[in-house]
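A single protein chain has been omitted; all remaining protein chains appear in their positions.
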Amino acid sequence: MITNKEYKYETAFGLIAGPLYIIFGFIQLAVGLGYSSGWTDALYIPKDIIGSLILVLLGAIFLYGVKELNEGTNEGVSFVYVGIFLALLWVVVYLLVMSASALEAYMLKSEDFEEWVPADDMKPGIYLGILPLIGFLAWRSKFSFRRLSKAGV
Amino acid sequence: MTNNSIRVALAGNPNVGKTTIFNALTGAKQHVGNWPGVTVEKKTGSKKYNGYEIQFVDLPGTYSLTAYSIDEVIARDYIVEEKPDVVVHIVDATNLERNLYLTTQLMELGARIVIALNMSDLAENRGDKIDTKKMEKFLEIPVVKTVATKGIGIDQLLDTVIKEAKKGPHHEHMIGYGDDIEEKINQMENILEGDITLSKKYPSRWLSVKLLEGDDEALKKIEGSPVLDQVKNILSTINKEEYEAVMADKRYEAIDVIVPQVASRHDEKMTASDMIDRVFTHKYFGIPIFFALMWAAFELTFTFSVPFMDILDSAFAWLAGALADNVKPDWFGSLLGDGIVGGVGFVLVFIPPIFILFLLLAILEDSGYLARAAFIMDRLMTKIGLHGRSFVPMLMGFGCNVPAIMATRTIEDKNDRLTTILVNPFMSCGARLPVYVLFAGAFFGRQAGTVIFSIYVLGIVAAILTAKLLRSTLLKGDPAPFIMELPPYRVPTAKAATIHMWQRGSMYLKKAGTVILLGAIMIWTLATFPWGVEYGSEDSYAGKLGKVLEPLVAPLGFDWRIAVALLFGFVAKEIVIGALGVLYGLGEDAEEANISDSVEADPKIFALNSLGLMVFTLLYMPCIATVGIIKKETGSWKWMLFAIAYGIILAWTAAFLIFQVGSGLGYD
Partner (left out) sequence: MSNKVLPLLMMPEGKEGKVSRINADRGLLRRLIEMGFTENVSVKIIRSVKGSLIVGVNGCRYILSKDIAMKIMVTFW
């Protein structure tokens, strides 16, 4: 159901990314609360409750944008763009955390990280990021912050 | 202006880029001090340019020049009394009306003004057109377009300043206030001119206007003057409140005539900033996004910094061992290794998380998000009897409580401000972070991040409950109305964020080199003497002192070492870690490679009481610098003592409950 003509791609994006983030959020919440099974391992779902709530939040932001856009409120597109920004912010955070673990394992050879492999720090928050990355590239000009000034020293 | 030396004051509204211009003008040649008698920061700097020596003073950012706030009084007294050769007024090009209001007041002061029309790129980008030539004509003030963040227009500004300075004596500008008021102003001026010394010191039209507005500071200035009675006579014939309002309106009328002629504004329905705010200040999403951003900041601070800390930790442990083993005489090696590297080094280990935290805080602040937090939290803050505005100093407390408490000055109402000050120490500052990182890292493994985040949340909860308690008992009353500017979002630049991080971070380093160094030497001395006892053992003075204190903290599950560490932690909370580093004698024992291993190896410290220790460190009395600023800002010994006592009681109770309930449930 895409009724907004002006932002039909953004609406479509929200319709795909929103439910996906929410579903993965709830799966991760279940794992965080103790559920565990082969297929959750295969999806790299970590035991991380706060992280799961963030996935749900991101999904909800995308869907709220869809709701506003479909109601004809064009400003609802901000939710899609800001959602993309926040989702990518989290990808960066997770990748930095992963690189810190890599540093521990390969450079410092620290005991706690003897058996660490990059997959240990893999999570939906990272691989779902491919979607917002596509959105970011598609709407790059919207993220140029041309109309925001730079912070001074 | 004398001998090619020019004195320049910078004036302007808050958030117009005044500091950026100041930095661009002066470069590294700056001096930061206080205005006499008050704790408002005073920045001065100088610049050699085309053979002139130009001295700059950065006046406090103000919207106006009335007598209602200390910042405004400082700014106008400086201009009236010190008579700088030129006042550079930084005007935000995106927002002429409000900025020009200050211009009208500067004009009345008789100052020679140069307007720096800043952020003109932003105004042009959004489609505004400002005709600076016309603006110069209407205002009779030179106008220079600047983009301070890119250094554009700075040289031109300096040229204009020099040109204006050469014009010599001060320059009167006029705002007409309408016949009735003008008549009173005339009468007042005539009276004031009867006092020669007075009229030499102050521009008489300005003083007349201020007196008619009922300005208390202006009245003080004419105390003891022979014309005082005559002035009072006139004042008794008018309604000062009405005059003040009418005169403010007249100033805006003048602006409303000028602005449409010099600026054509492209009206945007929604600015980029508003679009972002639709999400960040949304009624349902605002608070969750706030917490998600905080969590991201903590995740980075604590997880990302671990390998870098490990590197520093091993390096210092090696250095401590090498010094203690190889430097002769033995006692000197021990002082260097155990005392100085053990104490100071292990505080320095925490540079990575602290600098990352400061960097992230700087990004949040530079981007303008911090001001949004005030709005997002307003509803919650109202419930505890404060306003959203009090939330900004609380967040700043995550960096350091001292500047955070100073930042409460923008809160006018006394009880609002006092409450905001008293809850601030519960916002966990950067100095407490090493304690959490050490113990959470040692005993909670991969859950460390969550544990530390919970400690921070506990601090917020303690602050909220304390505020609620104070507001319903000692500091009763509704929060005073507030209005706060919401600056547009800005893109944080790497340069600005790094500089802000360094400004805060270097304080941490300075502290490590001074207070913490002294503390470490003192604790080492206590741990070494009387000469001959085993280092850091119960027979040392430290041990004896600890044993005296131990009964006080035994119900919390703390041993004597922790008691000593906490005692010295009053000076600066990093010392808690420094002291443990010294007491565990890192240089001595080659078995334990670093402090986390020594702590883990000590059977007297385990997960449960380390949690208690973290909570105790969070809540107990604020460090000596914070206590000092509380005294200074509240002006009361009573409230300072209250802050100390309340903190200790709260910390003790919380740690007691954690240890006793936890043991009862079988945790250890």
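By letter and in written order, the chains are A and B; residue numbering begins at 1 in each of them.
Here is the rule we go by: contacts are C-beta pairs under 8 Å (C-beta built on N, C-alpha and C of every residue); 3 or more make two chains touch, one makes a residue touch a chain.
Quick caveat: nothing in here was measured; it's all calculated off a predicted structure.
Engineer: Kindly name the visible chains that come into contact with the excluded chain.
Structural biologist: Taking every chain of the complex into account, the missing one touches B.
Engineer: Among B:77, B:244, B:538 or B:602, choose the residue that contacts the chain missing from this document, as touch is defined above.
Structural biologist: If we include the chain that is not displayed, B:244 is the one touching it.
Engineer: So which of B:479, B:505 or B:519 would be touching the chain we can't see?
Structural biologist: Looking across B:479, B:505 or B:519, the contact with the absent chain belongs to B:479.
Engineer: For the chain left out of this view, which of B:42, B:134, B:201 or B:265 touches it?
Structural biologist: Hidden-chain contact among the options goes to B:265.
Engineer: If I consider the whole complex, including the chain that's not displayed, which of B:159, B:189 or B:274 touches that chain?
Structural biologist: Missing-chain contact among the listed residues: B:274.
Engineer: Need a quick check: the contact residues on subunit B for the chain that isn't drawn.
Structural biologist: So the residues of subunit B touching the unseen chain are 63-64, 66, 68, 94-98, 101, 241, 244-245, 248-249, 252, 256, 265, 273-274, 277, 281, 283, 286, 371, 374-375, 378-379, 382, 387-389, 478-479, 481-488.
In this text, only the chains that are shown with their structure count from here on.
Engineer: I'd like to verify one number: the distance from the centre of subunit A to the centre of subunit B, where each centre is the average of its C-alpha atoms, in whole angstrom.
Structural biologist: Whole-Å distance between the two chain centres: 33.
Engineer: Taking the touch rule as given, give the residues of subunit B at its contact with subunit A in the complex, in rising order.
Structural biologist: 17, 19-20, 23, 119, 121-122, 125-126, 148-150, 270-273, 275-276, 278-280, 282, 285, 288-289, 292, 295-296, 299-300, 303-307, 310-311, 366-367, 445, 450, 453, 488-493, 495-497, 499-500
Engineer: Which residues of subunit A touch subunit B in the complex?
Structural biologist: Per the touch definition, subunit A meets subunit B at residues 50, 53-54, 57, 60-61, 64, 75, 77-79, 81-83, 86, 89-90, 93, 96-97, 99-100, 103-104, 107-108, 110, 112, 145-153.
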